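Quick notes on the structure that follows.
Now for chain A:
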Amino acid sequence: MNGWILAIVQTSLLLLCAPLLTGWVKWIKCKLQSRQGAPPWQPYRDLFKLFKKEVVLAESASPIFRVAPYIVFGVTVLAGSVVPMFAIGLPTAAIADVIVLVGFFALGRFFLALAGMDVGTAFGGMGSSREMTISSLAEPAMLMGVFTMAMTVHSTNLASMTRYLLEQPLQLYPSFVFSAMGLLLVAVAETGRIPIDNPATHLELTMVHEAMILEYTGRHLALMEWGAMLKLMIYGMLLGDIFFPWGIADSFAPLPLLIGFLSLFLKLFLLGLSLAIMETGLAKMRFFRVPQYLGLAFILCLLGMLSHVILEIN
Partner candidate 1 sequence: MALNLVYLAIVAAFGSAVLPILFCRSTVASKLVAFILLGISGFFGVLGGGMALLGKVDISAELPIGLPWLHCHLHLDPLSGFFLFLVSLISLMAAIYGPAYVREYQQGSQPLLPLTLFTGLFVVGMDLVMLADDAFSFMIAWELMSVSSYFLVAYQHQNETNRRAAFIYLLMAQIGGLFILLGYGVLASFSGAFDFSSMQAVELSPAWSSLAFVLALIGFGMKAGIVPLHVWLPQAHPVAPSHISALMSGVMLKVAIYGFIRFVYDLLGNIYWQWGVVVLSIGCISAILGVLYALMQHDLKRLLAYHSVENIGIIYMGLGLSMIFAGTNHPELAALGLIAALYHCLNHALFKSLLFLGAGAILQQSREHNLEKMGGLIKRMPVTAFCFLIGCISISALPPFNGFVSEWLTFQTALQGTILTNHILTALIPISAAVLALTGALAAACFVKVYGVCFLGLPRSQNCAEATETAYGPQLSQILLAALCLFFGVFPTWTVSQIENIAQILLPAGMPMATSHGWLWLTPVSSDVASYGAPMVFLGIGSAWLIVWLWLHPRRKKMEIRIAPAWDCGFGSLNARMQYTATSFTMPIRRIFRPVWFIAENYQQPGENAPGGRYQLKVGDWAWLKIYQPIGRLLLATAKRAALIQGGNIRVYLVYSFFTLLFLLWVVSL
Partner candidate 2 sequence: MSYAQLSLMEQLILTLSAMILLTSFLLLAQSRIISLINTFASQGFLLFLGTCLIAQSSGRYHLYISAGMTLALKVFFVPWLLRRLVRRLDIRRDVENVGGPSMIMIAGGALVLFSYYVALPIRELSDLATRNTIAISLAVILLGMLMMITRRKAVAQVVGFMSMENGLFFAAVVSTYGMPMVVELGIAFDVLVAAVLFGIFFFQIRAGIGSLDVDHLNRLHEVDR
Partner candidate 3 sequence: MIALYATLLIPFGAMLVFGAIGHWKHAGTLNLLVCFATFLTSLQLAIDVFTNGFMITPGQLFYIDAFNVYLILVNALVGLTTSIFSRPYMAYELKIGRVDAGRMRLYHSMFQGFLLTMLVALSTNNLGILWVAVEGATLATVLLVSLYRTPESIEAGWKYFILCGVGIAQALFGTVLVYFAAEKIFPGEESTLLWSVLKDHSDQLEPTVLMLAFVFLLVGYGTKIGLVPLHNWLPDAHSEGPTPMSAILSGLLLNVALYAVVRYKMLIEPALNNHLPSYMMMGFGMLSFSVAGILLHHQRDIKRMFSYSSIEHMGLMTFAFGIGGPLATFGALLHMIVHSLTKSAIFITVGHAAHIAGTQKISEIRGLIRTQPAVGWTFLIGTVAIAGFPPFGVFTSEFLLFTATIESMPWLVMPLLIGLAVAFAGLFRHVQPMVFGEPPEGQLPVKANMLPIIFHLFLVLWLGISIPDILANWLDQATIMVVGKGLL
């Protein structure tokens, strides 16, 4: 029972922390670019303001346009509730394994893209087209990476993956190295960060995610933004769970939970830092270079799988 309570707590924590992570990344970036940036908690202010503002709907907008934010947000929250945050063995973890998780994101993206097409402006269509293209290239790579993991740990359940890795003494799997790199690239693409997409711009030729939500206002926009923040956070947690599982709590006793929470905090702190550094260092790439980028990700994951088959099975 307290497992369920813990799950709810975790989910709400996730909701609360997500903007902070985004804000943190933004802040670091500003600092790195020696700008006087907004404080890390700026996203909270934005969301609060957006929720207060009125909604302006385009005349051509259909019910899809109004439903989409709720679905996108809801699906992302659900996905978040499945991913182990600072404790494993939560009952919610059984709802979905990694593949279902991918399915969740796909569902959200589906409605996001539909919403982009809905109003009938050129931007929205462009954004949806690009988003679907990128995702359709990203998904095989992601799945290949997940498969490589699963082949070693014999499971696609995040909880049992993490537990397996925790129980093992520290080992260096070549397959893990490859698929870690691959999945990192995929995560960058999926969360719409530089060099794939630039969340900070409204330059029409470069934006993907922003183009889709261009017509959104008020609480709809808030939900969309918040969903995006959650997504970033969830991907961070995923990478953390799979590649740096140490510190996560495997029981519901207070102390391990505390340790788990702190370790998560640390992980995300470092992750945001590295992401910011990377985004500062890199320039956004042309849209038609993205296939090469994701192809690289796929090749890395494929190499991971092959090295697992060739080197690690005996």
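The rule is simple: a contact is a pair of C-beta atoms (placed from the backbone, for glycine too) under 8 Å apart; a residue touches a chain by one contact, two chains touch by 3 or more; residues count from 1.
Candidate selection criterion: all candidates are chains of the complex that A comes from, given by their letters.
Quantities reported herein were computed from a predicted structural model and do not represent experimental measurements.
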Candidate from 1, 2 or 3 that touches chain A, complex-wide: 1
Residue ranges of chain A in contact with candidate 1 within the complex: 51-64, 70-71, 73-75, 77-78, 81, 94-97, 99-100, 102-104, 106-107, 109-110, 113-114, 116-122, 124-126, 128-130, 132-133, 135-144, 147-148, 150-151, 154-157, 159-160, 214-215, 218-219, 223, 287-288, 291, 298, 302, 305-306, 309-310, 313
